[in-house]
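Take this structure first; my questions come after.
Left out: one protein chain. Kept in place: all the others.
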Amino acid sequence: MSNPFPLEKDGLLEAYRRMKTIREFEERLHVDFGRGDIPGFVHLYAGEEAAGVGIMMHLQDHDRIASTHRGHGHCIAKGVDVKGMMAEIYGKATGSCAGKGGSMHIADLSKGMMGANGILGAGAPLVCGAALAAQKLGHDGVGITFFGDGASNQGTVLESMNLAAIWNLPAIFVVENNGYAESTSVDYAVASDSYVDRATGFGMPGITVDGTDFFAVYEAAGEVVKRAREGGGPTLLECKMIRFFGHFEGDAQTYRAPGENEDNRKNRDCLKIFRAKVTEAGVLNDAELDAIDAEVMTLIEDAVAEAKAAPLPTPADLTTDVYVSY
Amino acid sequence: MSNPFPLEKDGLLEAYRRMKTIREFEERLHVDFGRGDIPGFVHLYAGEEAAGVGIMMHLQDHDRIASTHRGHGHCIAKGVDVKGMMAEIYGKATGSCAGKGGSMHIADLSKGMMGANGILGAGAPLVCGAALAAQKLGHDGVGITFFGDGASNQGTVLESMNLAAIWNLPAIFVVENNGYAESTSVDYAVASDSYVDRATGFGMPGITVDGTDFFAVYEAAGEVVKRAREGGGPTLLECKMIRFFGHFEGDAQTYRAPGENEDNRKNRDCLKIFRAKVTEAGVLNDAELDAIDAEVMTLIEDAVAEAKAAPLPTPADLTTDVYVSY
Amino acid sequence: MARTLSMKDAINEALDQEMTRDPTVIMMGEDIVGGAGAAGEDDAWGGVLGVSKGLYHKHPKQMIDTPLSESAYVGAAIGAATCGLRPVAELMFIDFMGVCLDQIYNQAAKFRYMFGGKAETPVVIRAMCGAGFRAAAQHSQMLTPIFTHIPGLKVVCPSNAYDTKGLLIQAIRDNDPVIFLEHKNLYASECDVPEEPYAIPFGEASIAREGSDVTIVTYGLMVPNSLAAAETLKKEGIDVEVIDLRTLSPIDMDTVIESVENTGRLVCVDEANPRCSIATDISANVAQDAFGALKAPIEMVTAPHSPVPFSPALEDLYIPSPDRIAAAVRKTMGA
Partner (left out) sequence: MARTLSMKDAINEALDQEMTRDPTVIMMGEDIVGGAGAAGEDDAWGGVLGVSKGLYHKHPKQMIDTPLSESAYVGAAIGAATCGLRPVAELMFIDFMGVCLDQIYNQAAKFRYMFGGKAETPVVIRAMCGAGFRAAAQHSQMLTPIFTHIPGLKVVCPSNAYDTKGLLIQAIRDNDPVIFLEHKNLYASECDVPEEPYAIPFGEASIAREGSDVTIVTYGLMVPNSLAAAETLKKEGIDVEVIDLRTLSPIDMDTVIESVENTGRLVCVDEANPRCSIATDISANVAQDAFGALKAPIEMVTAPHSPVPFSPALEDLYIPSPDRIAAAVRKTMGA
């Protein structure tokens, strides 16, 4: 049977692995947070995997992304070490940020991941800087900033769109529109009906895709990343998506319609949709995917076990890393 | 001869008086600044009078405006006392702000003038607040924020547009597009070719008018103000215009094309255009307008003389007015 | 009958009573009601930690959910305050001030002065502050010194539910812009709180504990930590006076100086970072105005000059502890 997909088998397996890793990472955090094992604020990306992975499949380490408070998915999709992430979330010295950052600040510049961010919209200017650096240093790297429907109303995001457009930066503005900012609907908070219109107002093309469909995201992102790499300038890419959990762990979600979460899980699960597509097309089979599932479960299991066993930061760590030198 | 204009004779005379007052106020400041009589930064509105006056002719004291660093024209058009303004610019105790504000901070809340502003874009949220207050207090006041083509790229302006749209506020966003932000062209700095597109991206109508044509501004503003008063929500109104002087007094203006200023003065002087229209239509005659000119000259002359003679603030004034009570 | 209330509920009650008293009092913020435009329940959140829960049903016209545009809505609150409303804008976490500070410090704080006394801006900006929530570097800051530095702002940071209610009511009635900082780690702390509305005047410190050997001056979460230190020290025979500033601007230096004149020893405790802090402010003013009364160097106990770390193991060291406070007190006693 011929492969109707834009990725070879290897690529499809890799995409599935990343999505599944995100999913299980988040499902596990949900459980462990509920159990009281995890400190702080935790915002889960489960349900949104196809967007992050569909985009990140086009990127390399010299491409930069800036993430959000809901950053685990972007990290995993961009290749940040899962065990380091888990240890970070557990506040351990072995974490990606030595335990100093936590869920909202996981970063790995060596992987081109400029950080989750506790400040909405703050990644947009940073990514303009990454894109500018690519321009000035003469490499083909792109910068991608992720932000939610809520954060799309932050002035700094809007300014950055204008900046990227006038400088023709290889910058991409990804709106992850999951319909809510905390409990507030996008219909209430965003004045325009269309992010494409908003992009037009800043002199850049806008595209809207179904963010639960990996292939839709993958194709749109491919085009957009290519244009940016080739000097064609910035684009706004809206991914319409859903989040499976509450805004953060602990959210009772009474703002949702009755049955909304169940319906989402049942009918709009990007992993299920992906599996159905690739198996129905006969390009991958369930056994291949199940094997990945098993590997992912082991990875997550190990990550949690290692995180729990890992050492805490020491008192001396409190005041290091404030400056390179002071 | 019948009157083809949307204003009766009285109204036309009043509009001319306001425009002429602004013009002479600014021309005089230009001379006096050059002479070293005036301290600080002074940004002149000369050339842009038709926009401020065309809009303000629709407003009353309970309508609020927020102005910019280039605020004298808005003040005069909104009815702020010219002598108080002059004294303020001279740093005198009799000034609109008791000498504490200066050119960039002239305000008169009793006239609905919420202040010139040294911070670009800062008026936009303030005017949303004024519009919200009108809504909540149940009166038909509108709020109008002025900002330049440069400031149209400030995040706070963009956020405010979204806010005004989702709350359906009686707020109006006036872009005074004089083609430059300091020395930088609007073509360089604003990504979109059209402010109408930008308005669309924030879910509000946008209109572009020739800001050197009093009647074009007056008619567009009338419609926009009426819609806001009647609960129809916000609008963006772009006035394309020119500034006769440099960005501020002292600007050598080498960024302009050769002959640009002369051409502007000759062919795009909103006062000349107004005079030509009303006299050609036979609704007003030169003698009537000349009489206003003479009155205005006297007013400005008196304002300068009184400002020069006025007392300075006293040392005790340094630390008053920081709080209502402390 | 004494009635116990948490700080969180005291805030809710103060807002409720003031919105009832005066219909020009409005509240604005992100998800302060919750569920706007969504299909589910009304009043779905009541703020991120539920502080304003229930107020929407009582005051539907006075409670406004905002988009995530702090500069726009905080600025709108400020603009509305010059037009006859008395808005209370919620900034969620004070750490977010970086996206809207201009409206606070260049607009609200300066209007009255720049306009020659011809403006009043009765706006309250409420926000959570402080560490201890494992919320890391961008959701745990105090930032009190920054607002205190700015002329034209009043800055409040209460330490208990009783003061919180009275100070918030005063903040709403006050005719100047007020930054009202609620330490999130005190939200659950309870004490007796009268049901009727009452206002506590700004610029009056309270003596949280009387003592004769050493004066501790502090505010917010550091009040309970200082009181805990004082209990420990009591057993060692050191009698500590703890002054709770309550408002940082205006500040009640009279009470501080009177106390130092009695004790001759001063420890300034501040959860903020050390440089140009509230601790340095108090210390410097005492070193200028009550130098003669001092029997020992003034000690400061603050957070380190570092961001707030995430790991609980580090965050617990970041926050000045009763132990560190006690050690500083002992040092002033020459021990």
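Going in written order, the chains are labelled A, B and C, and every chain counts its residues from 1.
Convention: a residue touches a chain if its C-beta (ideal position, glycine included) is under 8 Å from a C-beta of that chain, and two chains touch if they have at least 3 such contacts.
All values derive from a computational prediction rather than experimental measurement.
K.L.:
One chain is left out of this view; which of A:Val82, A:Ala124 or A:Val209 touches it in the full complex?
P.N.:
From the options A:Val82, A:Ala124 or A:Val209, the contact with the absent chain belongs to A:Ala124.
K.L.:
From the list A:Ala107, A:Val174, A:Ala189 or A:Ala303, which touches the chain that is not on show?
P.N.:
With A:Ala107, A:Val174, A:Ala189 or A:Ala303 as choices, the missing chain is touched by A:Ala107.
K.L.:
Please identify which residue in C:Met92, C:Leu227 or C:Ile278 touches the non-displayed chain.
P.N.:
Checking the options C:Met92, C:Leu227 or C:Ile278, the one contacting the hidden chain is C:Ile278.
K.L.:
Touching the absent chain: which residues on subunit C qualify?
P.N.:
Residues of subunit C in touch with the missing chain: 71, 95-99, 101-106, 109-110, 113-114, 136-138, 145-146, 148-152, 249, 251, 268, 272-273, 275-281, 283-289, 291-292, 294, 296-300, 304-307, 309-310.
K.L.:
Tell me where the left-out chain touches subunit A, residue by residue.
P.N.:
Touch set of subunit A with respect to the missing chain: 64, 66, 95-101, 105, 107-110, 114-115, 117-119, 122, 124-130, 132-134, 136-137, 143, 155-156, 159-160, 162-163, 166-167, 320-326.
K.L.:
In terms of residues, what is the contact footprint of the unshown chain on subunit B?
P.N.:
39-41, 88, 91-93, 97, 99-105, 117-121, 150-151, 153-156, 180-190, 253-258, 260, 312-313, 315, 317-319, 322
FYI, only the chains that are shown with their structure count from here on.
K.L.:
With chain centres defined as mean CA positions, report which chain is farthest from subunit A.
P.N.:
Result for max centroid distance from subunit A is chain B.
K.L.:
For subunit B and subunit C, let me know how many angstrom lie between their CA-based centres, rounded off.
P.N.:
40
K.L.:
On a C-alpha centroid basis, what's the spacing between subunit A and subunit C, in Å?
P.N.:
That gives a centre separation of 36 Å.
K.L.:
If you average the CA atoms of subunit A and of subunit B, how many Å lie between those two points?
P.N.:
Each chain's C-alpha centroid was found; their separation is 45 Å.
K.L.:
What residues in subunit C touch two or more of the other chains?
P.N.:
In subunit C, 67, 69, 71-72 touch at least two other chains.
K.L.:
Mind pulling the residue numbers of subunit B that touch at least two other chains?
P.N.:
155-156, 159, 162-163, 166
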